[in-house]
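Apart from one protein chain that is not included, each protein chain of the complex appears where it belongs.
On to chain A.
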Amino acid sequence: MSLITAKHLEKTYPGDIPVKAIRGIDFTIEPASFVSFVGPSGSGKSTLLNMLGCLDPPTGGHLTVSGQDVSALRGRAAAEFRGRHIGFIFQDFNLIPVLSVFENIEYPLQMVQTWPQDERRQRVETMLAAVGMADQGHKYPHQISGGQKQRVAVARALVTRAELILADEPTANLDRVTALHIISLMKAMRDEFGTTFIFSTHDPKIVSSAETIFTIEDGRLAVGDIDGGSHA
């Protein structure tokens, strides 16, 4: 079964002049894919990722994530769904400044899900090691570099073993070399944990790391994707 199925998915932002950001697109994404959405600025990448992440409901069509129709999810129900199934990596890292690296990764296990302390500690240590930050757990976000922050963010997104991780321009604030490191870290994590990663980017070098590429133009999917995903 596909991890994500989008049917005639639409998003129109209301307003004096309504903006049709996504104009009815269809696609499926399989588990353990490594997917990139590319397209010019304003083409609708963020809008689409927000819908996939159950942060913003579609205004038309249907969207299924992890076997559940999420088109109608709102508020608390959406938050709970995200907490169980989806991890996020942000462009600006968005670590919580008052929490240490360890505590940042621990956050979803404690404040979103409720894990016992011992298992939490074990899992966080596993994740710290997996992203190569094993000896940095005690540091605070302001004490580490941008690349390290994004590693921590990857660990935090993965810590609950979410099936889907969404990353809207995860490398936009990193230099080229670090950006490629982060992307290969994400790929390694996909290999290790079987998590689906979906990210958006402008950067052609980064795009080429993806196994499935969807090109968006003006709210519609253009042809040109490699294997793994498919147009319905």
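FYI, a contact is a pair of C-beta atoms (placed from the backbone, for glycine too) under 8 Å apart; a residue touches a chain by one contact, two chains touch by 3 or more; residues count from 1.
Keep this in mind: contacts and distances are computed from a predicted model.
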{"item": "Hidden chain of the complex, named as in its UniProt record, picked from \"Sarcosine oxidase subunit gamma family protein\", \"Putative ABC transport system permease protein\", \"Ion-translocating oxidoreductase complex subunit D\" or \"Proline dehydrogenase\"", "value": "\"Putative ABC transport system permease protein\""}
{"item": "Residue of A:34, A:90 or A:197 in touch with the missing chain, whole complex considered", "value": "A:90"}
{"item": "Option touching the unshown chain, where A:79, A:188 or A:207 are the choices", "value": "A:79"}
{"item": "Option touching the unshown chain, where A:55, A:172 or A:207 are the choices", "value": "A:55"}
{"item": "Positions on chain A contacted by the hidden chain, ascending", "value": "50, 53, 55-56, 75-76, 79-84, 86-88, 90, 92, 94, 96-99, 107-108, 110-112, 156"}
